[in-house]
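Left out: one protein chain. Kept in place: all the others.
Let's look at chain A:
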Amino acid sequence: MAEQKKEEEANKKKIAPKETEEKLKKCQKLKEEYLAGWQRARADFLNYKKEEMERLREVLEYGSQELILKILPVLDNLEKAEAQVPLDFKDNEWVKGISQIRSQLQDFLRKEGVEEIKTIGKKFDPNFMEVIEEVNLASAKASAGEAGIVIEEIQKGYILNGRVIRPARVKIIK
């Protein structure tokens, strides 16, 4: 009897390490899974933080973009008004005063980092311009020119900190 017991105990001991080993394996697998999950969450968080910082920087840099885009039509209209001042009013002091207001607004925009896109005489580039009309060379004012060259600007385009916030609207030679 005693021997049988001993044998059983010995068997138990033999089984026990196996069970423990399996348990350990399971635990290790879980541990790895959890650690990976934890690391991922941590990494996600750090990345998120970095992205937020980047976003914040962008917000600061381009935060004024929405506002500037809303101000631009006012400048467009002032420029339109100026372009249509009748000849005999050209030297009128009152008209000059309005021009001065226009240049004040332009100065403000320049200081905010807004740059005008140069177009006249350049080749059409969809990165900065939008075509409104193609003009036949015969009817064009330009004496000579290559197809695709901008001959008239309908609406100015602007760049803010290197990004096109509004493309220029242009007429090009057909």
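Basically, contacts are C-beta pairs under 8 Å (C-beta built on N, C-alpha and C of every residue); 3 or more make two chains touch, one makes a residue touch a chain; residues count from 1.
What we mean here is this: contacts and distances are computed from a predicted model.
Peer 1: Looking at what's absent rather than what's present, what does UniProt name the missing chain, "STAS domain-containing protein", "Chaperone protein DnaK", "Glutamyl-tRNA(Gln) amidotransferase subunit A" or "Sugar ABC transporter permease"?
Peer 2: For the chain missing from the view, the UniProt record says "Chaperone protein DnaK".
Peer 1: Going by the contact rule already stated, which one of A:Gly37, A:Gly63 or A:Gly121 would touch the omitted chain in the full complex?
Peer 2: Here the residue in touch with the unshown chain is A:Gly37.
Peer 1: Suppose we count only contacts with the excluded chain; which residues of chain A make the list?
Peer 2: 34, 37, 41, 44-45, 47-48, 77, 80-81, 84, 86, 124, 126-127, 129-134, 147-148, 154, 163-164, 167, 169, 172, 174
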